[in-house]
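Each remark here refers to the structure printed beneath this line.
One chain of protein is taken out of this complex; the other chains stay put.
Naming follows writing order (A and B), and every chain is counted from residue 1.
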Amino acid sequence: MRKLYDDLEVYVIDLSSANDNELLEISREMGLNISLDRMKYLKQYFSNRPPTDVELEMIAQTWSEHCFHNVFKGDVVTDDGRIITNILKTFIVRATRELNKEWCISVFEDNAGIIDFEKGYAIAAKVETHNHPSAVEPFGGAATGVGGVIRDILGVWGEPIALTDVLCFGPLDTKYEDLPSGVKHPRYVYSGVVAGIGSYGNNMGIPTVSGAIFFDKGYTGNVVVYCGCIGILPRELYVRNTGEGDFAVLAGGRTGRDGIHGVTFASVGLTEEAEEFRSAVQIPNPIVEEKLRRAILRIRDEKLASGITDLGGGGLSSAAGETAYRSGLGIDVDLDKVPLKVPDMAPWEIWVSESQERMFLSVPEKNLERVLEIFQEEEVEASIVGRFVGSGRVRVFSKRRVVCNLDLKFLFNPPKVTRRAKIPEFTRVEVNLEEPKDLGEEILKLLSDPNIRSKEDVVRTYDHEVRGCTVVKPIYGDEAGPSDASVIKPLKDSWMGVVISCGINPFYPDPYWMAANSIEEAIRNNTAVGGRRIALLDNFVWGNPENEENMGKLLRAVEACYDFSKALDAPFISGKDSLYNESPLGPVKPTLLITGVGIIPDIRMVITPNLKKEDNPIYVIGLTREELRGSAYLRLKGVDSGEVPRVNKNLSKKIIDTLVKAIDEQLVLSCHDISEGGLGVAAAEMVVATRGLGIEFDISKIPSETRRNDYVLFSESASRFLVEVDGNKSRRFEELFFGMPFNRIGKVVRDVGLRIVDSKSKICELNSSDIKKAWRGY
Amino acid sequence: MRVKVEVRLKPGHFDPEGDVAAKSLRDLGFPVSTVKVGKVYILEVEVDDREEALRLAEDMCKKLLANPVKDDYSVEVLSP
Partner (left out) sequence: MNANRFKALVLRTGGTNCDLETKVALEELGVKTEIVHMNSVEKKNLLEYHLIVFPGGFSYGDYVRAGAVWGKRVLAKLRLELEKFIEEGRLILGICNGFQVLVEAGMLPGNGAGETPSIALANNSSAKYECRWVWLRVENDETPFTMTMRKGEVLRIPVGHAEGRFLTRSEEDLEELKRNGQVVFRYVLPNGDDANGLYPFNPNGSMYDVAGICNKKGKVMGMMPHPERAFFGWQLPEWDRRPPEKGDGRKIFESIVKYLHDSNGL
């Protein structure tokens, strides 16, 4: 390693004479996290001249798992003899392509997925993970996760209108003694993450409308933080045509040492050394982003820029390189023009810093002055850092000398990686569990389970009303009951709403059915409030994919994504994977979050879970089977056996389509999806949301393959809903569902919270206040 | 002049942030009965006179850094 110029902190690294060990040593010393195979490829590529540190850093960022998604784009060799190239394309993108919906405007291409809305507007959606930074510094990690996904929406010219967040922690009652050093206590992580999420959204004035919180030992070492953002934009203002001669403008926060090596950090396991990566954690400043948002939306509306992207993983190097590459151009960047937080940064640090709240725009010369004027009016620092050229190369200057000169085609086509997958097998073990005597007691226990009970104490610290567009809130009504999905009314002059839901089932051990259930749950939740035309987003959080079993599980989950996206007619529009979630406690519990973004033609027709009128019939739709493995009930009992719920593709599609029809014909008065905790919990949750009314039903009338009462009540079989139907319209309702498993199981009553009978004999009776107390905690 | 300004709640004033911190610390097993939360501002005041710096800092407290309805403050010169 030697200096390129005496007065510049730029070094050249001689790879040509390095042996394998030395190559690995270089990768390790520089924190590049590049594998030996790829280091050898670089050695060959750079046989004519040694690369600079700026170049190697840029290559490392671009090729990192976080930026390039090597595993999803590489080859997978399975133990049953298959070779699959690019599982992203083969399964997830393929479903979208085959469904070929005219309302999908941009999928898997830009910073966010874009779908049509109405009146010339489009909806943009993106979900990200920010697990590693949140594990090391919970508040800052979670807050910058929110900030990052908001910029993804700005990065497709969207105005952010709603945030979502799904969080997974270790159990809060974990004993300190059980934590290895380097793993923070879940309670500490929990309070920091929750505060960080709330702080960023609240400060920016974007409502946090949807989410979930899970607790499990599988997250003690690896906290999972999913941050999502929904935006809206006029279709005609979605501009992406950066041209030769356009200027590159960097705007927003200054560039500092915070957040260097964030992506390479995100692409390795979390160890005690993670603390050393602390500089990789970015510092949140939501007010800067708030101003940035104002400026960018003005630039959008005045049609001044030709392209935009956010600075996320890889910082300026990624933003500049990707914009030039996707536009078929090259770019020259002058690092001296980048406003810095500290003066003494080395060129490579400026180039890859992941400081927050920065955006990158391409601007035609004639609009440059106006763009800078708008930034100034909004008190946003902006500077011209480069210019797009026809070279197909990225050239970086520092003190007028070239410190990086790379061919973009080489940069964006790294050698493929190959992973081995061992397909998991599951053998059925009979459930051995005595039937409890008091089922009412079991319902109350489940309602107060940390994974089921109300998260109101957290939800109310997030502003879900700001912008004044929230129709169905995350906590429903004055009784503070559960909502299946949230509804936003984004346009002043349209009644159409955006319906946001999620599905996540990390407790089902079989990854194929875990994914299938998550997809269906996201769709079910959306449908339950009246949503339809649902687009999906997938976010995988997995352990090290170099482990064959992890890879096998990932492959199975991805296969299910194709099967059920296709079968349920819901295309994927965007997704992200976060692999390498490893800690001293082992890999993270494999977790797939499916976010559903649907529409409702008229928000005045939304369906809510609270019971409406005494004597109205209650129906259960869907078939209950003995599917309890991974269920909240068996977890409560400490039993891990039986079968996970399986989704019947045809039946599922039929039920969901018919329910939409029933809602549109105004037959449905209230509705709740049946998921965690089964029918027993779903019925009780409807009672929570209701004042003065309850449900009585006959368990023997539930369409079920099992007749053991606790299994009927707590099985988590898919494709089921609990529905209150308008008493005068029940015949039409039954006509619609003819041929599908469903039954009228009871009615809305006034005298009790929940009464369950078996034919005529009473099984259990719970009053409303006990049910509410169990679920809400008060 | 480097001046330190400390703004804290008046004695006897309800301090929810401090109470939450105290509770969390007790949860962690620390023997903490109360926590009072305040803010510290370190200022580089561009005057050479010590008394003048203190006077300015007090004025800053009155005009911006503290709300006399709920806050007390103290000022101190750290170094010339």
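Brief remarks follow.
In this section, a contact is a pair of C-beta atoms (placed from the backbone, for glycine too) under 8 Å apart; a residue touches a chain by one contact, two chains touch by 3 or more.
Note that this is a predicted model, so its numbers are computed, not measured.
The residue touching the chain not shown here, chosen from A:E349, A:D463 or A:E696, is A:D463. Considering the whole complex, the residue from A:K612, A:R708 or A:R750 that touches the absent chain is A:K612. Within the complete assembly, residues 198, 202-205, 285-287, 290-291, 377-379, 459-471, 473, 476-478, 489, 492, 603-604, 608, 610, 612, 669 of chain A touch the chain that is not shown. The set of chain B residues touching the chain not shown comprises 14-17, 19-20, 62-65, 67-70.
Just so we're on the same page, only the chains that are shown with their structure count from here on.
Taking the mean of the C-alpha atoms as each chain's centre, chain A and chain B sit 41 Å apart.
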